[in-house]
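Worksheet for the structure shown next.
Of the protein chains in this complex, all but one are displayed in their positions.
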Amino acid sequence: MRYVKLPSENFEGFFESLKLWGNIYAPVKNGGIYTFQPVESASEVDLHYTRTMLPPKKFFFRPRETLLMMEGKKWIEPSDGEKAVLFGVHSCDIHGLKILDKVYLDEPMDPYYKKRRENTLIIGISCMPDEYCFCKSLGTHFTMDGFDLFLHELPDGWLVRIGSVRGHEIAWENGEVFEEVTDDDLANFKEFEEKRAESFQKELPQEGLADMLDLAYNSPVWKKYAEICLACGNCNMVCPTCRCYDVCDRWMDAYKAIRERRYDSCFMENHGLVAGGHNFRPTRLDRFRHRYYCKSYFDPSSGYNCVGCGRCDEFCPAKIEHVKVLEEVRGSLK
Amino acid sequence: MIIETREFTRVEGNGKAEIVIEDGGVKDVRLKIVEGPRFFELLTLGRHYYDVPDLEARICAICYLSHSVASVLGIERAFGVEVPEEVMLLRELGLIGELLESHALHLYLLVAPDLFGYPDAIRMAIKHGELVKEGLAIKALGNRIRDLVGGREIHGINVKPGGFERWPGVEDLEVIERESNGLLTLAKRSVRLFNQITPYGAQARHFIATNGYLWGEKLTSDDEEEFHYTERIEEHSLVYSFAKRSRYKGEPFLVGSLSRLLLKSEMLTPTAKRFFEEHKNKLETGYVSYNNLAQAIELVYALERANKIAKTLLDMGIEGENVPVEPREGEGIGYVEAPRGVLVHHYRINGEGKIEYSNIITPTAFNHAMMEVSLFEEAQKLYGEAGEGEMLQRLEETVRAFDPCISCSVHFVRG
Amino acid sequence: MSENPYQTHDARILEVKDLTPREKLFTMRFLDPKVGENFEFKPGQFVIVDLRGFGEFPISLCSSPTRKGYFQLCIRKVGRMTKFIHKIKEGEVVGIRGPYGNGFPMKNMEGSNLILVAGGLGMAPLRSVLWYAIDTGRYEHIWLLYGTKAYEDILFRDEIVHLLKHGESMNCTVKLAYEVESPSCIYLEQGFSDRVCRGVVTDLFRGESFDVENTYALICGPPVMYKFVIRELLDRKLSPGRIYMTLERRMRCGVGKCGHCVVGTSVSMKYICKDGPVFTYWDALSTRGLI
Partner (left out) sequence: MMKKKLAIFELTDCGGCALNILFLYERLFDLLEFYEIGEFHMASSAHEGGHYDVGIVTGTVSSHRDLELLKEARNRSDYLMALGTCATHGCLQASVEMPLKEKLKAIYGNEGNPMRALEPKPVVEYVAVDLAIPGCPYDKNELFQALMDIAKGIEPTTPDYPVCIECKLNEYECVLVKKGLPCLGPITLGGCNAVCIRSGLGCIGCRGPLPGEVNPAGEFEILRELGYGEDYIVRKFKTFARWEP
């Protein structure tokens, strides 16, 4: 890994220079939430945001997007070649994107996702956990890849890790705004990371999680929580690794149609419904459990389907806590 | 003998008329509102004030914002809440949007087919497509404003006691500024078009409106200083209608565009005023059919005023601060000019903010008596002179001139 | 054609045939001969049918890949899309993408006995296996055990009757169980008393014994059927790894993205469309919720 330093006074210059690479999207405060939005200047960005409501997956896998448009009787693809810079992505969200990559870049690749991934720079940024974060226990609080540049806060600037060839090019072309890293910087970096490591209030012990949960399939804890769950699907919508989608054709005018996809949620009653009325997950309990199993699925090559970002807890109207549910389920085995 | 009209078409809601013929002449005319009762007053009783404007909006889709604004004004007056100018300007903008939407609908889609002899605007569009498109364009701007201020084209819930939840942005206002200016030519053209309307219906003798152009603290009339509705207007129920009938000094009176122009011409914007002066003699005859001409002039007013408000708000910059609302015991009346005339929402609210009494009087209810008189006079004029079909057609046009909103009229209350 | 996996290819409906009051057989061919040539599939795979402007739905290929130049889909009228396609006439063009899914491991099973157990519409994908096996002649013996509601519901009735009569010459034994009695069924039963009976599909196992070392079972039917058939097979000591079944779930993409067909728990998660739709009974034992 290559490291450089970005002194505070050069931050704005660096930010401006990113515009050459594409439209900049960064976290902005919007009422009581943060969202990734197009920004013009560094001052609009909230560098110390906790988490955006929708994760950065929204840039690659859109909440709603037109897959195909009808022309005559044929489908044509909409073209979208926007170049973008995603500025200020947290480590957990980068891990989230890596998990989505596993699905959307697996053969046959999703061309929409792939194109946007190629056209988008990812600039990571360090963060401090709040009461919802539990990424550290899942090992997603730090990332070694999946970004072009990663900015770590220092008292007088940023320690920048360069994670890709493109990242390297940016650093190269803006040589004047970067400096070499000093021992002091490294000490500060270490101090920051240590302080951060101590700040986590929530933890999800991974040890044996997958098999314990499987064994606890019939635990009464599932039922207890399924009763207070609203099945509203908010947790799915904000999850950086949820990727279910639904497709619908719509008429734009008398003869033109589009095929649109949108985020779907496994909490919806029809998610497991097939023709003839048979439902493979007929009750809220089934669907509740399904989501937890899906998030806790352990793939030997990419780990859990959960990155510990805390969004589902923050946005659950019923205040159901992910870690608490899993811990209780595991506990109920004894 | 009683001749019954079919249910009126190209009006909002369901109503019809009965013409009583005795001794070869028209003896009486009864306007029957057959729309079922809707009990809105009861619905709000005991409800928390905060939710009430959203519910009252549902009284009528064409003038939902008039209802929510009247409701909000009534509630604010009951609590003694004062809101800053920007809030009032935005509310007025909303009412203007409603006026544009409603007048454009009424003039272009509902009345114009009569002028050209079609059953509806869709069939009229085959020959007069431009005209229909012009109407739709004005209507679309009106709806855009309603969406912006009210939160949705129909039944938005953004207008709240104390202010708004969502405030328009600079871009939104710029669009309104631009478009209101752009559409002005169309509105001017509509004045010329609806100037062709012939006089029919009765000649109104009394006119009533709010003391401000689109909303007010009190009512005003052609011969009185300002007053509250409770002081001068009596209403009573009818056996043959779900709407009640009101009288002023024992006589029918008119509310709506024509009344507004005649009573408040000094408040008009420059071009609208010029048009008013030009057609003043005609309008002053008080024929209810000239209400349509008045509506066309009001389109000009609305566009000019919308433009002005957007400019003012852009200059002032929107603060977007709501006024805190503390419920306290009180009584308040909200007066608003719905597109078709004066609308009253009257509440008594208790210390917890719950509605204890509510009374709503809608423009169509105010105009009810005037409509009957108009129908009577028109029927007298035509009975025996014209064929029955022609007479019924003309009677329907007479009712249409009022732009009645029958849905509204079926639930004014005694709480 | 482009690389977009969601793009569909034009296929003309050559023939529409009523199989039963609820099911129709659609014979199709790709308009572009190149696409047709590249369209190679295995029994047990499925395609996604695209009615442009209305939606898409997955359907198993029910013809055998040995029959070239066309492919066939047997579609039951159950809901929105399927009702609509039942109105489509011969000569019209629809969109097709696929083939998708793993299909049955036909190569691995060569030289063995095959027991095809079909319930109702489950006959559709198994018909592809049946004719593939007969056409290639690479399998020891083939049993088709087919459970149906009534005589009118028998899919591919002509073929079934033909095989009842002449199947043995093709190493193929067909057995049929029906639930609702009717003169036609009784007539059939009289003709083939050893192979046609009133009852359910599991009744057809009576009196049959298999060489469990050299036999595979392939099952397709409504969700309730699997449990009973599998018990029957396990009773005869067939290994769970030799029992194949094809499953269905709601699907939007068919290519492992849309998430609707995901099944399992924290230890094992499967996509029906990509990892299936053909699974062994062993998969079902190790992945909860598969059947």
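We just call them A, B and C in the order they show up, numbering each chain from 1.
Methods note: a contact is a pair of C-beta atoms (placed from the backbone, for glycine too) under 8 Å apart; a residue touches a chain by one contact, two chains touch by 3 or more.
No experiment lies behind these values; they were computed from the predicted model shown.
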Contact with the hidden chain (one of A:Lys102, A:Arg284 or A:Lys324): A:Arg284
From C:Lys17, C:Arg80 or C:Lys227, residue that would touch the chain that is not displayed: C:Arg80
Selected from B:Arg47, B:Lys282, B:Arg348 or B:Lys381 as touching the chain missing from the view: B:Arg47
Omitted-chain contact residue, chosen from A:Val181, A:Leu215 or A:Ala318: A:Ala318
Option from A:Pro63, A:Gly276 or A:Gly331 whose C-beta touches the chain left out: A:Pro63
Where the missing chain touches subunit B, by residue: 6-14, 34-43, 47-48, 51, 54-55, 58-62, 64, 105, 109-110, 113, 119-123, 136, 139-140, 143, 151-158, 160, 164-166, 237, 239-242, 244, 396, 405, 407, 410-411, 413-415
Residues of subunit A in contact with the chain not shown: 30-33, 35, 53-54, 58, 63-64, 227-234, 237-238, 248, 250-251, 253-254, 262-263, 265, 268-270, 283-284, 314-319
Subunit C residues touching the omitted chain (full complex): 53-55, 79-81, 83-84, 87
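Everything that follows uses one rule, which is that only the chains that are shown with their structure count from here on.
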Arrangement of touching chains [line / ring / star / complete / other]: other
Chains linked by the largest number of contacting C-beta pairs: A-C
Gap in Å, rounded to a whole number, between the CA centres of subunit C and subunit A: 40
Euclidean distance of C-alpha centroids - subunit A vs subunit B, Å: 51
Interchain centroid distance [CA atoms averaged], subunit B/subunit C, Å: 66
Multi-chain contact residues (two or more partners), subunit A: none
List of subunit C residues in touch with subunit A within their complex: 2-8, 10, 52-56, 76, 78-79, 82, 93, 95, 222-223, 248-250, 252-253, 255-260, 262-267, 269, 288-289
Residues of subunit A that touch subunit C when the two form their complex: 67-68, 70, 73-75, 77, 103-104, 106, 108-111, 209-211, 213-214, 217, 242-249, 251, 257, 259, 261, 264, 266, 270-276, 278, 280, 290, 293-294, 296-298
